[in-house]
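The structure under discussion appears below in the form of structure tokens.
Up next is chain A:
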Amino acid sequence: EAHGKEVKLGILIGFTGPIESLTIPMASAAEMAIKEVNDSGLLLDGAKVTALRADTGCIDNGLATSNAEKLIADGVNGIIGGDCSGVTGAVLQNVAIPNGMVMISPSATSPGLSTVDDKDLFFRTAPSDAREGQVMTDILMDRGIKSIALTYTNNDYGKGLADAIKSNFEAAGGKVTIYAAHEDGKADYSAEVGALAAAGGDLLVVAGYLDQGGAGVIKAALDAGAWETFGLPGGMIGENLPKTIGPDLDGSFGQIAGSGGEGIEKLKELAGGAFDVTSPYSPESYDAAALFLFAMQAANSTDPAAYGPKILEVANAPGEKIYPGDLAKGLEIIKAGGDIDYVGASAVELIGPGESAGSYREIEVKDGKNETVRFR
Partner candidate 1 sequence: MNDTIRNVGLFVIMAGLIALVGVQQGLNSALVILNMGLISAIMAIGVNLQWGYAGLFNVGIMGFVALGGLAAVLVGMPPVKEAWSAGGLGILAGLALGAATIIGAVLVMKRMEKGLKRSLIVTVVLVAGFFIFRAVLDPAVEAVEAINPALQGNLGGINPGGENYRDYGLIMVLAWLFGGVLAAGAAWLIGKTALGLRSDYLAIATLGIAEIIIAVLKNEDWLSRGVKNVVGIPRPVPYEIDLQADPGFVASAASWGFDPVEGSTVYVKLLYFFMFLVVLLILLWMAQMALKSPWGRMVRAIRDNEVAAEAMGKDVTRRHLQIFVLGSAICGLAGAMMTTVDSQLTPGTYQPLRFTFLIWVMVIVGGSGNNFGAVLGGFLIWYLWVQVEPWGIWLMQLVTSGMPEGYWLKTHLMGSAAHMRLFTMGLVLLLVLRFSPRGLIPEK
Partner candidate 2 sequence: MIDVHDVHKHFGGFHAVDGATLSIAEGSITGLIGPNGAGKTTLFNVIAGVLQPTSGKVTMAGEDITGLPPHELFHKGLLRTFQIAHEFSSMSCRENLMMVPGNQSGESLWNTWFGRKRIAEEERALRAKADEVLDFLTISHLADQKAGEISGGQKKLLELGRTMMVDAKIVFLDEVGAGVNRTLLNTIGDAILRLNKERGYTFVVIEHDMDFIERLCDPVICMAEGKVLAEGTLAEIKANEHVIEAYLGTGLKHRDKVGT
Partner candidate 3 sequence: MSGNPYQDDRGNKDFTIANPRAGGEAEFRRGGSARAAPGGPFLVGEAMTGGYGKGPDILTDCTIAVDRGEIAVIVGPNGAGKSTAMKAIFGMLNLHGGHVRLDGEDITDLSPQDRVIKGMGFVPQTSNIFTSLTVEENLEMGAFIRTDDFRDTMAQVYDLFPILKDKRRQPAGELSGGQRQQVAVGRALMTKPKVLMLDEPTAGVSPIVMDELFDRIIEVSRTGIPILMVEQNARQALEIADKGYVLVQGRNAHTGSGKELLEDAEVRRSFLGG
């Protein structure tokens, strides 16, 4: 097959809307992977990859579908996105599947998406909620926590994760004193903290986003003196949280997907100061872009139908482990007919119908820094 000299990847995420502050680093991360590949000049005998950004508004199905159609019309070879599970589902069902287009979402975690008959076109680099619930329970149990108050951001991510934490923790003999949602981007969280504090518990677990309502809840809880330590699932782990909250956060702990931390450290090195690599889902975005390009290299084609089946192959063992910054090496190995196991920044490991089953780092906040205390 004759290769076009140009490969186009759509980056379809919510540049405006509720998670707008997360999406800029996400896009930058994806574009960094693309740049890395372009610089190497190794992809498909020197094809040039361009990224096309498009907005989903995070919560605007109509806009997202329109923009997806636009990407298709522009001739993209794959779509990185969407971000929020709602728009992702809409784009998947109405644009990607009919057009036979592959999507790799860095951030849609809803289990509901697994049920869509996706014709093997949908993948995600964000780990599943169910697994994280188990990990968190282990950590809590190890630390001797018997009862928790649990609040989650009221969307499919938060709810799914909180469900998983709750059922695992209760199965392990713990007690969830209260299970309450908070809405992101609202003006005031006094009511939530009041209710949570009244219910009590050894610890407050905040299954939210660190620069959204999650931070607001923690701040309000600290200020009111309701809790001093917090349980922090993946969405709450990031440099910004200790920075926003200050020293009061010391002693709080949690977990985030990541293998040995090696990947993320490498990504950080790579990025320099260009963007915040700890911003949620930006490692996943880097990985999504890399997976596309490796699969294309492996299939020696930019046709989704051809490279789609290769994605699981390049993502999983066996093969040489590839980290951020190693993309050129990976491309070379594939070209030479070898096999790679892409680990990337977020410990990519795809299971089942293309979902991530990463391992986790246990984090504790010490002296205003997230420190990895062990791997799980």
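As a selection rule, all candidates are chains of the complex that A comes from, given by their letters.
Heads up, the rule we're going with is that a residue touches a chain if its C-beta (ideal position, glycine included) is under 8 Å from a C-beta of that chain, and two chains touch if they have at least 3 such contacts; residues count from 1.
For clarity, every value in this text was computed on a predicted model and none was experimentally measured.
For chain A in this complex, the touching partner among the options 1, 2 or 3 is candidate 1. Residue ranges of chain A in contact with candidate 1, taken from their complex: 15-16, 20, 23-24, 28, 53-55, 57, 59-63, 65-67, 69-70, 72-74, 84-87, 89-90, 93-94, 97-100, 110-117, 119, 130, 154-156, 158-160, 163, 181.
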